[in-house]
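For this depiction, one protein chain was excluded, whereas all remaining protein chains were kept in their positions.
Letters A and B name the chains as they come in the text, with residue numbers starting at 1 for each one.
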Amino acid sequence: MTSAAAVRWSEGGGQLIAQATGVFSLTWLLIALPLCGAAVLLLGGRRTNSFGPALATLLVGSSFVLGFVLFVQMLGQSAEERAFDQSLFTWAPIGDFSVDVGFQLDPLSMAFVLLITFVGGLVHVYSLGYMADDPDKRRFFAYLNLFVASMLLLVLASSYVLVYVGWEGVGLASYLLIGFWNAKPEYATAANKAFVMNRVGDIGMSLAIMLMVTTFGTTAFSGVFAGASEAGSGVLLALGLLLLLAATGKSAQMPLQAWLGDAMAGPTPVSALIHAATMVTAGVYLIVRSNPIFDLSDGARLAVVLVGVLTLLFGAFVGTAKDDIKKALAASTMSQIGYMVLAAGLGPAGYAFAILHLMTHGFFKAGLFLGAGSVIHGMDGEVNMRRYGALRKVMPITFITFGAGYLAIIGIPPFAGFFSKDKIIEAALADSIWVGIAAILGAGITAFYMSRVMFMTFFGEKRWAKGTHPHESPGSMTIPMVLLAIGSVVLGAVLVIGGRFVGWLEPVVGSAEEHELAIPLFAITAIIVAVSLVGVAIAYAMYLRNPVPLEAPTGSVMTRAARQDFYQDAINESLFMRPGQYLTRFLVFFDNRVIDGFVNGSAALIGGGSARLRRWQTGFVRSYALFMLAGAVLVVGALVLVRL
Amino acid sequence: MNDFPALTTLGVLPFVGALVVAALPRGRELLAKQITLAVTLVMLALTVAMAFAFEPNAAEPFQFVEKTPWIEQFGISYAVGVDGIALVLIALAVSLAPVVILAGWNDADDNEQHRPQTYFALLLALLGCIVYVFAATDLFLFYVAFEVMLLPVYFLIGMFGRGQRTYAAVKFLLYSLFGGLLLLAALIGLYVISVQELGTGTFDWTLLAGMPIDPDTQKILFAGFFFAFAIKAPMVPLHTWLPDAAASATPATSTLLVGVLDKVATFAMLRLVIPIFPDASEWAAPFVVTLAVISIIYGALVAIGQTDMYRLIAYTSVSHFGFIILGIFAFTEIGGSGSVVYMVAHGLSTAALFIVAGFLVKRRGSSLIPSFGGVQRVAPILAGFFLFGGLASLAMPGMASFVGELTVLIGSYQRWPMAAAIAVIGIVLSSLYVLLMYQRVATGPATENVKGMRDVSPRELVAFAPIIALTIAVGVFPKPVFDVVNPAIERTYSFLHVEPVEPDVPVTDGEGTK
Partner (left out) sequence: MNPENYLYLATILFAIGSVGVLVRRNAIVVFMCVELMLNASNLAFVSFARLNGNIDGQIVAFFVMVVAAAEVVIGLAIIVTIFRTRRSASVDDPNLLKL
């Protein structure tokens, strides 16, 4: 495709998509490097045990370096010429319909490439230390590489079918990694749960693709977005809702949120990379990428906002009640992604902020998870925060890096989360006062539960189990944590001040006019920070002033409900699983007894009938003779009668 | 095209091989296996050569055509030839043959009554019948091959099976004969009409396809054909022979039976039913599509509830055949081509599952899922193969089945949006039956049952590797298959009078439709 034939789609401006040339023609290599690593490690078997993990890390590192080179090159282009298209080969040509394996590198995917390869690379390095003693670590690194490749494919794809390929690929990697220690039956169940719930979301993705082909005759971004404005509003609403369904599955949003908590069964680096920084944000990517569709459908955007608000509150409430440090962080992830989805639902006013929060969240949440992993590592696998306490002395680096992430997530200026969350809340307030209030409330609760995690883990008195000797983690683990902590501190300021990031994304997602607010911006900021501080204060009163009991108190109705994730599993079980099991059992019975019963019954009927008929064959010669005679007489009689 | 009778060679070679193998005396079992493998490899080489010589966009419907009068009084001739669809399916059969023979190298050794020579001779004979079914362009030759094909399977199940093998073999035979009888009746009816319409009676496809037939007569004949193929396919509620047959047969037999032989039905729907009875096909399409969707959901749900691995795989096939038939009766090029790719993909994924299940059952001595547990702990590569087969079955992107499933769904959505929307639920159910089985068999701590289980042997590794390679090759780069299949599908649907499906909002600037 040449620039002359560029496709203009977004209403506010357009995006020129040029044929990738020069260094940009190496886009495919971004994916190929980690994919190659996965293949070598999986096919090479035990022979690659010695060098496999290092190779995997190296390949992801090379991907990052390449991504960075591309980024620098892209910065050199003017803002309107930063999108490149690379078509590798035709995948499925049928008549007029055709799917190409092709990549689209533009500012949006560039941002993701940097996030994925950077955090992915750090997590690889971290895993070198974290998984050092695991006999199966080669397989672990192979899966991690597979994940990075699939995730890059997801964000670089130039058509929805290819997005779907990456989408399923990350789902598979997630399944394999959640179930990495599947010698524990419940971990295997958690992996299954994640995969199946994701597949429910994939129904949305599949149907969206079918609807796109039926409507536009293509699933390429360029074609779909070019035709979006001519499609009927019903089609656009359906597309929006289907894509939202897909996003809820992958991003653990309501109503498909239940798998994320259990997904913490995976090794902690996995939780950091897949279930915090990258994969779970794929839903946000999908919505933002599909902005020409959502721009044209108010109904779809409203649904997105609703899902975002509900999930951000849901996750925040659940986070307050969890004692398992990873589950508390998982609930927090769910809630933070709720913010992003909410922002994405605000339309052009929010797309950029959704991605902005996604970036900062990728850093600070990955940092928090790696910190949690470091703590778990030091505490011999203990995950219950009630058995922690006073770890800041023995794990100073972990404490400081975790603290940086903590300050970032609760939105204390000038840490990264402050900038990104602040923007989302402002945009939400401009859209609707109620959505804004919900978002501010969520910020307060976030501050509360994150402070709770912080205080229970690093402050207070020691509540360690006997024989536990916490220690600081090795360099391979702390260095990634330090790097991510630096990101948690500065990234927000770097990206937001001067509107750098918003400007960077503008060619892709368009821009919104300045929103008018009844109250001045600094007042809103002050309110948000104040609400957050109130949350911290309550947590201080509850978990630092008073000793933390080893056994969780029964708590109020709300606490118990939140501890049970508001009975999400019970609801899913009673609504889907049990009826499904009964239906399955009934159908098996039906198949064996009714359908096969009919088949065997008709066989038995014929067999039985034959047995009766056989009785006529007595074996007595004379009775046969009698029959013959009778028959002959009948024939003769008939002949005579006819003659008459 | 040169004059070398490639298809006859391909079809007769296995029969010759079968005679040679069957004639080998006791004590020469190894030689029998080696000859069998060699024959299949020669066939594979020949098929590859044919694939390269094949011209996808040729004007005539069939290539490698051979035609000799056989029973001239009834217009019957020995006529063979392949279009893109038949070529792809023959290639599938011939590729799977060496794989299953290698994978089931020792499957017949433990049999007390019958010699391995018989087993391999029967496999070869079955392969020959399969080649003829796909290659026949004379309906009578097709019918003969279609019926004769039952005998090797009957003996393979009845002589070399396990469990209730006699019951399963008889059930299979009766079901198939019943369908075959209806097919024969309809075939005679078709012959009578050809006498009226064309002056001389004929069984030649090129003359019968597109022949004007009174719509009501079409419906009756359609019913006869369709019933026979619905049994073979198998569609709910005519499917119950399959689980029994699969549970009793050896993995090699099951693979050829489910993975290839049953494709005859879906192949015949494309080759015979739609071109010869276009009006009736259009008339019956809503009904067929409904049955197909029921098969998809029903097969998957019943699969979830199975406790026997072989039966479970058989029920997944019922579900997958639903997808294939849905694609065929979508009457869109995407659906039709997709269904052919799905046939190939299903052959590969079923082969993968049956073969790995065979490895597992061989080691454990039981095919019940609860009798396993924690296989991944003791035999990681074997468990990895099992997971691969499962993922191929649930249509993981990057594998062949994804290409088929996606295109079938897209194609059927264009014509039957509701049916496709319901069929999509199948993707959730497929993940359930695959992952639950994998979880029960392979994950968790190693149980007493699987302690000391060997991991894959080099022979098993060699047997399984081609399946992995083919599955991924077709999944990543299916274009060659589409290129071969598309013209044949286009020709098939050109007999119909349905409106082609056009996008509602065609992207006009050309560049967008990439």
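Operating definition for what follows: a residue touches a chain if its C-beta (ideal position, glycine included) is under 8 Å from a C-beta of that chain, and two chains touch if they have at least 3 such contacts.
Just so you know, these numbers come straight off a predicted model, no measurement behind them.
**Q** So which shown chains sit in contact with the chain we cannot see?
**A** So, spelled out: the chain left out of view touches A.
**Q** Please pick, from A:Ser50, A:Gln77 or A:Thr618, the residue that touches the omitted chain in the full complex.
**A** A:Thr618
**Q** Write the list of subunit A residues that the hidden chain touches.
**A** Residues of subunit A in contact with the hidden chain: 614, 617-622, 625-626, 629.
The rule is short, and it goes like this: only the chains that are shown with their structure count from here on.
**Q** Go ahead and note the Å separation of the Cα centroids belonging to subunit A and subunit B.
**A** Centre-to-centre distance between subunit A and subunit B: 36 Å.
**Q** Which of the residues in subunit B come into contact with subunit A in the complex?
**A** Residues of subunit B touching subunit A: 171, 174, 236-237, 239-241, 298, 301-302, 304-306, 333-334, 337-338, 374, 376-377, 381, 391, 396-398, 402-403, 406-407, 409-411, 413-414, 417, 420-421, 424-425, 427-428, 431-432, 435-436, 439, 443-445, 477-479, 482-483, 486, 490, 501-507, 509, 511-514.
**Q** Quick check on the complex: what are the subunit A residues that touch subunit B?
**A** 1, 5, 7, 45, 87, 89-98, 100, 102, 159, 161, 164-166, 168-169, 172, 175, 179, 182-185, 188-189, 191-192, 195-196, 199-200, 202-203, 206-207, 209-211, 213-218, 220, 222-223, 226-227, 230-232, 235, 583-585, 587-588, 591, 595-596, 599, 603
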